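Just one protein chain is left out here, and the rest sit where they should.
Chain IDs A and B follow the sequence of writing; residue 1 opens each chain.
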Amino acid sequence: MSEVLLALKALRAGYGEAVVLDDISLDVPERGSLAVLGRNGVGKSTLLLSIMGYTEVSRGQVLWRGQDVTRLEPHRRARRGIGWVAQEREIFPSLTVEENLTVASRPGRWDLQAVYGLFPRLAERRANMGNQLSGGEQQMLAIARTLMTNPALLLLDEPLEGLAPIIVDELLGVLGNVIRKEGMAAIVVEQKARKILGFTDRAIILDRGRIVFAGDSAVLANDPERLEAHLGVAEQKTPAALPH
Amino acid sequence: MSTVSSAVLSSLALSTQGLDKRFGSLVVASDINLAIPHGVRYALIGPNGAGKTTLINLITGMLRPDAGRIVLGDTDITTFKPDARVKRGLVRTFQINQLFPHLNALEAVTLAVCERRGVAGEWWKPLPAYGEAVDEAYAILKSLALATDCYRLTRELAYGQQRLLEIALALATRPKVLLLDEPAAGVPRGEGAELFSAIAGLSKDITVLFIEHDMDIVFRFASRIIVMVGGRILVEGTPQEIAADARVREVYLGGDAP
Partner (left out) sequence: MAVSSSAAFDPNLYLQAQTRWQPIEYAFWAATLLPFLLFPHHLVLASQIAITALFALSLDLILGYAGIVSLGHAAFFGLGAYTAGIMSKYGWGDPFVGLLVGPAVAGLAGYATSFIISRFRHLPLIMITMGLGFLLLEAANSAEWLTGGSDGLQGVRIGPLFGRLRFDLWGYTSYAYSLCVLFLVFLVTRRLINSPFGLALRGIRENPVRMPAIGAPSRSHIRTIYTISAIVAGIAGTVLAQTTSTVSLGVLDFQRSAEVVIILVLGGAGRLYGGLVGAIIFMVARDQFSGIAPQYWYFWIGALLVSVVMLLPNGILGGLARLTSSWRDKAS
């Protein structure tokens, strides 16, 4: 039975006193993958930030390999094996591609050769400065840089955002490779639901900070109505406690 | 886009024509045309980075547009400073609270009332001499259930109360057009009842445009939805029309046919 890498228990978190996530419970086993879907503003990015330790947790726990890391600083969580790829990518503009990759690398299966193998484009541009890359190349570099730290769990925040369709397909291929074939555990936040349901095992949908659906990605992918209801612009069918 | 005739314009509470704004090569607003009639509740929705808050900043004057016009009622306010727009009734609230941490709620709202009355520059009479302003402030606080805690410092109020104070400050300026930027942000679903009734209770004399992600609020309050993507208005229509719109579906659900 594979170990549970990450577990969230009834997590309530946000920024300062603002509460964005409420009562979030989930777990991700080794080699497991989870898609996190939902409209804007529901707290998808906040979920990843909470796993990394950048938010205020008012209730609940974050457990890594069974240990409570709720109060652990972000950099220590990174050292324990959580690899976070931020939505803003945050490439170091004054370092070259190769320097970006090696600056925080740790030994393991993913070294320069392996990473250049995944992303030939980066190999071609290894001497380019970080700010001399296109959007797609920056995204590739961000993912590759995190892979170089050889994490046990990859957190991807909207990896496909703002990219041209060709790059999206390329990236999807790589992610499918890394997550499915190589078995890297991952949590992927994405707007483009249908695309990431293809290479993840499980999926959750967030709405206003709560989980409103949790199940197999394959099941959800074949349920366009549910996707529509939770992710599209639609009146909520569940009666909400609103004054009239 | 054709220019709207002035007769039609003055029947609108707020309108913009051809608003453009870019930062270098990044286009944050492109050809934004809005026509918002009096007394309506419109919702502005769209993915992150669509430019919704930027649009609010352009309309309120915190950002200067590269091109285009903004008309409030029958006045062209494109070159007006932010406080001048507020004086004419164009008011906004902030997604992240912008309050006065060390003032209590009574002082904060009284300040807003005094500014509106134009007496905030008077330094020779003590505050208690402005009883009407204070009473007005207290009445607003009462209407938002903030009266009992009005003597407590803003920073000591619960988050939901701070969100209500955000709205109270806006109401103190007697807005004609109110722009709410994610009014319920940071308040979990189960705890937003007061906030929702505050929004529901807004006077019909006030025209409201709100940015929201929560479809409950949108469908409950909005008579019309404007969808923004990548700095442009993608489409606008009634909630039912928008819910059925294929382009909107693509934006929200990401892509290719299943």
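Rule of thumb we're sticking to: a residue touches a chain if its C-beta (ideal position, glycine included) is under 8 Å from a C-beta of that chain, and two chains touch if they have at least 3 such contacts.
Treat the numbers as computed from the prediction; the structure is a model and nothing was measured.
Contacts of the undisplayed chain with visible chains (whole complex): B.
Here one chain is not drawn; of B:Thr54, B:Gln95 or B:Thr110, the residue touching it is B:Thr110.
Within the complete assembly, B:Val86 is the residue of B:Val28, B:Leu63, B:Val86 or B:Val177 that touches the hidden chain.
Interface with the hidden chain, as seen from chain B, comprises residues 60-62, 81-83, 86-87, 91-92, 94, 98-103, 106-108, 110-112, 114-116, 119-128, 130-131, 133-135, 137-138, 147-148, 150-151, 169-170, 172-173.
Basically, only the chains that are shown with their structure count from here on.
Each chain gets a centre from the mean of its Cα atoms; for chain A and chain B, those two points are 32 Å apart.
Of all the residues in chain A, the ones that touch chain B in their complex are 12, 14-20, 22, 39-42, 160-162, 190-195, 208-210, 221, 224, 227-228, 231-236, 240-244. Residue ranges of chain B in contact with chain A, taken from their complex: 45-49, 96, 158-159, 162, 182, 185-191, 193, 196-197, 200, 212-216, 218-220, 225, 227, 239, 242-243, 245, 248-249, 252-256, 258.
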